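Left out: one protein chain. Kept in place: all the others.
Take a look at subunit A:
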Amino acid sequence: PKMQCRQLLRCISRSPATSSSSCFGVTRRQVHQPGGFDTSFGFEEVEPGQKQDRVNQVFNRVSNSYDLMNDLMSAGLHRCWKRRFVASANPRPGWRVVDVAGGTGDIALGLLEWSRRLPGRAPPPVRVAPGDGSVDSFREAAERQTAAAEAEAPAGCTVSVVDPSPSMMQVGSAKASAKGSTFASSIQWLEGRAESLPLDEASSDLYTIAFGMRNCTDLPGVLREAHRVLKPYGRFACLEFCSVENPLLSILYDEYSFRVIPPMGLLVAGDWDSYEYLVESIRRFPHQTLFANMMREAGFSAVNYEVLWPGVCCIHSGYKLPSVK
């Protein structure tokens, strides 16, 4: 805490930090760091194999305030991005979806809602018999009929959430139960890493990962595993922060990321370092075209990416086409 307060004061007084390993005045715009993606924890170099443990520690610490911090950091924009991601992934009823690094369940719940209520499908009408005319009897009748209709309606898709952090998934399953038993029963919470998913080969129609790819250690391994787990003709979709092309936005974004987000993390969640790791890990992630090439090398076809407003994140999409004989 004393170290963090010093960092906070330094940040506010706008003088560059001196020699700490994650000082932002000096290294923030450095993209070429020694070592690869699997030995970097933000801007810090770690032993190979240590990165996953450090990441797990971060997420176990921030799980309780993760959703609140997302809302504050992005001013609610992350909800628009995730909704756009779900619309673009377009899960249909009956699909089996695997959502990786989906700890707090935002995407899983969004996918379920989308598949249960595809645009163009009206909600079931409520027919009320003339009862005693009171509001309560109408409400009870409406609830009974909606529950009956939901019981017979197509169940939507089923989602398997895979996350290495049990505490994040606890937050997620609490949210799912709060939404209703039909949602909670369609989601399966599995502990595991993206590089080795606890799922069978060719078992999923759709693979989604939202804001989790930069926390993975071995990107080609994650992509190979995604390819393994998808059925033929299955779809891969990844929502992730990307390199900002617009120079003015890039300057504003850097200032905001390094001067505002860690202090916000300190004030709201009591954790400067985790949020500094999060913004640094964004800078270490490969450029969107490089990541698209990595997807092609892993065997995905029709790979493209769509940058979302205001230009800080993008959706990568690819399909596993059956191999041509």
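The working rule: a contact is a pair of C-beta atoms (placed from the backbone, for glycine too) under 8 Å apart; a residue touches a chain by one contact, two chains touch by 3 or more; residues count from 1.
Everything below uses one rule, namely that contacts and distances are computed from a predicted model.
Undergrad: Which choice in "Serine palmitoyltransferase 1", "Aladin seven-bladed propeller domain-containing protein", "RING-Gid-type domain-containing protein" or "Ubiquinone biosynthesis protein" gives the name that UniProt lists for the one chain left out?
TA: "Ubiquinone biosynthesis protein"
Undergrad: If the hidden chain were put back, which of A:174, A:202, A:249 or A:302 would touch it?
TA: A:302
Undergrad: Tell me which residue among A:73, A:86, A:292 or A:313 touches the hidden chain in the full complex.
TA: If we include the chain that is not displayed, A:292 is the one touching it.
Undergrad: With the full complex in mind, choose from A:148, A:249 or A:321 the residue touching the hidden chain.
TA: A:321
Undergrad: Just to verify: which one of A:212, A:234 or A:265 makes contact with the chain not shown?
TA: A:234
Undergrad: Using the touch rule from the top, list residues of subunit A that touch the missing partner.
TA: 88, 90, 92, 120, 205-206, 231, 233-235, 289, 292, 296, 301-305, 317, 319, 321, 324
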